[in-house]
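Handing you this structure, nothing more for now.
Here the complex is missing one protein chain, while the rest keep their positions.
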Amino acid sequence: MEVNKQHLLGIYQTMVMIRRFEERMSQLFASGHIPGFLHLSIGQEAVAAGVCAHLRENDYITSTHRGHGHCIAKGANVKKMMAELFGKQTGYCKGKGGSMHVADVDIGILGANGIVGAGLPIAVGAALSAKSQGNGQVAVSFFGEGASGSGYFHEALNMAAVLKLPIIFLCESNQYAEFTSRSTHLPVLTVAERSKAYGLEGFCVDGNNALEVFEKLSFIIETVRAGNGPVIVECFTNRWTGHYEGDPQRYRPEGEVQEWKKKDPILALEKVMTNQYKIVNPQLEEIRKFVEKELDEAEQFSKNSPLPQGEETLEDVYAATSGR
Amino acid sequence: MEVNKQHLLGIYQTMVMIRRFEERMSQLFASGHIPGFLHLSIGQEAVAAGVCAHLRENDYITSTHRGHGHCIAKGANVKKMMAELFGKQTGYCKGKGGSMHVADVDIGILGANGIVGAGLPIAVGAALSAKSQGNGQVAVSFFGEGASGSGYFHEALNMAAVLKLPIIFLCESNQYAEFTSRSTHLPVLTVAERSKAYGLEGFCVDGNNALEVFEKLSFIIETVRAGNGPVIVECFTNRWTGHYEGDPQRYRPEGEVQEWKKKDPILALEKVMTNQYKIVNPQLEEIRKFVEKELDEAEQFSKNSPLPQGEETLEDVYAATSGR
Amino acid sequence: MALLRFNQAINAALKEEMTLNPQVFIAGEDIGASGGSFGVTKGLLKEFGGSRVIDTPISEGAIVGLAVGSAASGLRPVVEIMFIDFIGVCFDMILNQAAKMRYMTGGNMNLPLVIRTQSGAGSNAGPQHSQSLEAMLMHIPGLKVVMPSNSYDAKGLLKTAIRDENPVIFIENKMLYGSKGEVPDEEYTIPFGKAKVVKEGNDVTIVALGQMVPKALLAANELDKKGISTEVIDPRTITPLDKDSILQSVIKTGRLVIVHEAVKIGGIGAEITAMVQEEAFDYLDAPIQRVAAPFTPVPYSKPLEDYYLPNENKIIEAVMRICVGRQFALS
Partner (left out) sequence: MALLRFNQAINAALKEEMTLNPQVFIAGEDIGASGGSFGVTKGLLKEFGGSRVIDTPISEGAIVGLAVGSAASGLRPVVEIMFIDFIGVCFDMILNQAAKMRYMTGGNMNLPLVIRTQSGAGSNAGPQHSQSLEAMLMHIPGLKVVMPSNSYDAKGLLKTAIRDENPVIFIENKMLYGSKGEVPDEEYTIPFGKAKVVKEGNDVTIVALGQMVPKALLAANELDKKGISTEVIDPRTITPLDKDSILQSVIKTGRLVIVHEAVKIGGIGAEITAMVQEEAFDYLDAPIQRVAAPFTPVPYSKPLEDYYLPNENKIIEAVMRICVGRQFALS
């Protein structure tokens, strides 16, 4: 697919939305509005945005503990997302799940997940549904390079390869698994090359370059839609913040984050947009304002929403069954 | 290591012992002496014998549900093995385990295993012990090509690679996982090539050629002993009998077993021994007689041994603890 | 009416539901071409084809994952875990995904999936192929757990399971596969949470599950001869559990014996005991007894496995223990 201005504007808006959503969450966490664990993906926005720009509403994704970006990019309602992080009744999960469990089946988001690697086999199941529809639907399973050590990774890849399912295993390689750096737990240079163990193709992408993500994925996703079976795509990037909010990041070498900040995917995209695509700054400013307004509203909505009542704990364990 | 007559005689004896042990077990199963599941490895003897010929008493192996051959080759006492299959008090496991759980820690047999793939991470643990001894000990983990679909396979390989442990992952590729043929469940041609996903080397070996197994493993095991980290070795072979005794094998194409029987690893080795190494038939006959005598004794021993008493069920759940 | 073996009854349920609803598919190891390790899925590949009868690699985690993901996206998977012992290798998918997905997304998802599995001791299959692990599953909110004891129930309950909007674990006792039972020719389903009073009686209630039901019946008939009138109840599903039927019976009899083949400590007998004494304390004339396996893995050898498994005699003993000397005169 040829990239045009419209694509870029869309991707830019998604990236700014993810960045600003998470920056706000960070502040709201610090001020005690948000409890529990909060895993931010600031610095990694180009991946979610560039990949999901190709997805249709009925395509599926599975996400991870670090899933805000994926959900926003797939079209999640930021009000309901934010309210969920606040633990409010109006949140996506009615306050039952929190940050690690945002899901919206109607738009194919089959859930963030608190178990590393668990999204991969679930996405395989979604890919089976997709294939059975026969209409070119695909599934994208986001995971981190740390997850590639888990048995789930292997079983999912193997099963998807055997069944030739329409699925993209999308590794967001941010160089760390919690506090442990890639070199400590990965015996190969790339996760992409693990594709060979399944007879699949693997692709490496600069995950801080939204344009590259978009362009490469355009071709890759089309191939998968066409029924050519699974692929692995590894996007190299980095998170600017801790593994979770509150992580003092003592394990990171001095200056590392600074280096990555120089490769800020949003600034990089802005440069491309203004220099190559002659998009003028006021247009970008407009998007930023729009995002801020959306987030203001989401924050108001979240703050004003009621907390769930204690007894709601007992709801949603089982679906009512027709018993036909 | 240069192959000499002594090696060949040893390997031959092991193979005949495995073959005849299992042929007897098959008969004894048919006549109702042995209960439960019985998975035979008739046709695959060259692998266990050729690999274990290189192992020292303090090297470790983990085995599978199809483990008689591995245990015999590693030096297990056939009396105790057979008595265990009979479910007798004098068996390796006092009748508590049966065919799938033979173990002898004193000679490094860390157990057959009824859970496909479970032996691999256990062997990784043994390899860690081996490494900590610093005396060149190694661990060999036998598994089937079917097991290479399991999460355990991946986690074990990955962990061993990261920790650079002295371990040989030894795939006995017998072309079937239960009733399902290799091509149905394996998306790659060989299990050996999966080594690439861990930055390791993988080797393919003709598993019906005892000489080749012995020679190739000689070099490979030495390399692992020297501290160069794990490897995968895939030995191609086939079982002549069903997945378990009683399996009618409807899933096998007409004549397949016949073809494999033409490649009988024992006959093949006999040919090499007599033609190339000028070992005379009476010498082989002597070995066969010796084996038969050992097995006669084992059978008598097993038949004469008492069954365990019901209350023995309650023993061996916990080890006494010094509580120092 | 046809006389069907337990495995045939299950096969019939699968076939009917797959015929009725194109969303239903089955997947697992060796279930297709070869018809399953216990013949349960025989003929289905031929009838429904490879896209609805899927032979998988040996990857239980991915098998249950396949079920979760496909159920969340509109299909109705029925997957097989060949032995319940193997739930260890896919337990996260059961515990943290299938069971919780609906709840943790605030009701966003339905997961209409069935995990068929096979359990039980008695065939000298050894410690890793003979377990009964239903108590662990009963402790997991979000699951339904079914344990049929005969062909009729197996068929009717499996059809209900496949139509249920929730994850259901359907446990087939391996010792029952060969047992025959009458199964109606016309379609029927059996609701979850309704126990079956297998035999009526007045003096003692015996609750039994799976292959323990026929054993409890044998014991009950013996006891009747001794003048102790026993009622035998088969809960059929343990989640949901038909508390009312059990309580009603105990309120009538004042005595309860629970029989299961899982180890006693932490087994479902503990839960039923705790529940009954909570709700009917003042009706109890004697301590509730549990007849169950000792606290050991399942041993291989016949005399050991026989010792391990509950049987008629142990059930009779337990009943006698709470009758004789406790305001109860034998006739």
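The chains carry the letters A, B and C, assigned in the order they are written, with residues numbered from 1 in each.
The rule we apply is simple: a residue touches a chain if its C-beta (ideal position, glycine included) is under 8 Å from a C-beta of that chain, and two chains touch if they have at least 3 such contacts.
The shown structure was predicted, so the numbers you read here are calculated from the model rather than taken from an experiment.
Asks: For the chain omitted from this view, which of the shown chains does it touch?
Replies: A, B, C
Asks: For the full complex, which residue in B:259, B:296 or B:316 touches the chain that was left out?
Replies: B:316
Asks: Which one touches the absent chain: C:29, C:55 or C:85?
Replies: Final answer for the missing-chain contact: C:85.
Asks: Of the residues C:14, C:63 or C:94, I need the one that contacts the missing chain.
Replies: C:94
Asks: Just to verify: which one of C:82, C:268, C:309 or C:323 makes contact with the chain not shown?
Replies: C:268
Asks: State which residues belonging to chain C touch the missing partner chain.
Replies: Contact residues on chain C toward the absent chain are 61, 85-89, 91-96, 99-100, 103-104, 126-128, 135-136, 138-139, 141-142, 239, 262-263, 265-271, 273-275, 277-279, 281, 284, 286-290, 295-297, 299-300.
Asks: Given the full complex, what residues of chain A touch the hidden partner chain?
Replies: On the chain A side, contact with the omitted chain comes from 35-37, 87-88, 93, 95-101, 113-117, 146-147, 149-152, 177-180, 184-186, 250-251, 307-314, 317.
Asks: In the whole complex, what residues of chain B lie against the chain that is missing from view?
Replies: 60, 62, 84, 91-97, 101-105, 108, 110-111, 113-115, 118, 120-130, 132, 139, 151-152, 154-156, 158-159, 162-163, 315-324
Simple rule for what comes next: only the chains that are shown with their structure count from here on.
Asks: Taking CA centroids for every chain, report which one is farthest away from chain C.
Replies: Most distant chain from chain C: A.
Asks: Of the chains shown, whose Cα centre falls closest to the middle of all protein Cα atoms?
Replies: If we average C-alpha coordinates per chain, C lands closest to the whole-structure average.
Asks: For chain A and chain C, what's the span in angstrom between their mean Cα positions?
Replies: Those two chain centres are 40 Å apart.
Asks: So, what's the distance in Å between the C-alpha centres of chain B and chain A?
Replies: One centre to the other, that is 45 Å.
Asks: I need the residues of chain A touching at least two other chains; which ones are they?
Replies: Touching at least two other chains: 151-152, 154-155, 158-159, 162.
Asks: Chain C: which residues touch two or more other chains?
Replies: 56-57, 59, 61
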